[in-house]
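Every protein chain except one is present and positioned as in the full complex.
Up next is chain A:
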Amino acid sequence: MQEVYLILGMFLVTFGVRFVLFAVAGRAHFPVWLNHALGFVPPAVLTAIIVPAVLMPEGEIWFSWRNPWLLAGACAFVIALVRKDLMTTIVAGMFIFMLLRFVVGL
């Protein structure tokens, strides 16, 4: 029974947060500066997820070329800048990461 309440509660707060702005869509009008600011949301949030994931993959800052997450992440960043193709970046980045971890043994 405890679990039912746990899942119900988690559902309510999760869906509530996700839905509140969608619910008023169309009626909510954001000021110009806010609309402008929202354009920065995707790159800012995604970067805030990526950087700790590659710079501190095991919880502590690991700034070294021996860190395969960081090294492969940097390679993927350069590939994305040069090739501008998502699939190329993903495949090449994963390949470099696997190579570093399981062949080079970093």
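Rule of thumb we're sticking to: a residue touches a chain if its C-beta (ideal position, glycine included) is under 8 Å from a C-beta of that chain, and two chains touch if they have at least 3 such contacts; residues count from 1.
Throughout what follows, contacts and distances are computed from a predicted model.
Selecting from "RNA polymerase sigma-70 factor (ECF subfamily)", "Carbohydrate ABC transporter membrane protein 1 (CUT1 family)", "AzlC family protein" or "CU044_5270 family protein", the unshown chain of this assembly corresponds to "AzlC family protein" (UniProt protein name).
Although one chain is hidden here, its contacts on chain A can still be listed: residues 2-3, 5-7, 9-11, 13-15, 17-23, 25-26, 28, 30, 33, 35-57, 61, 68-69, 72-73, 76-77, 80-81, 84, 86, 89-90, 93-94, 97-98, 101-102.
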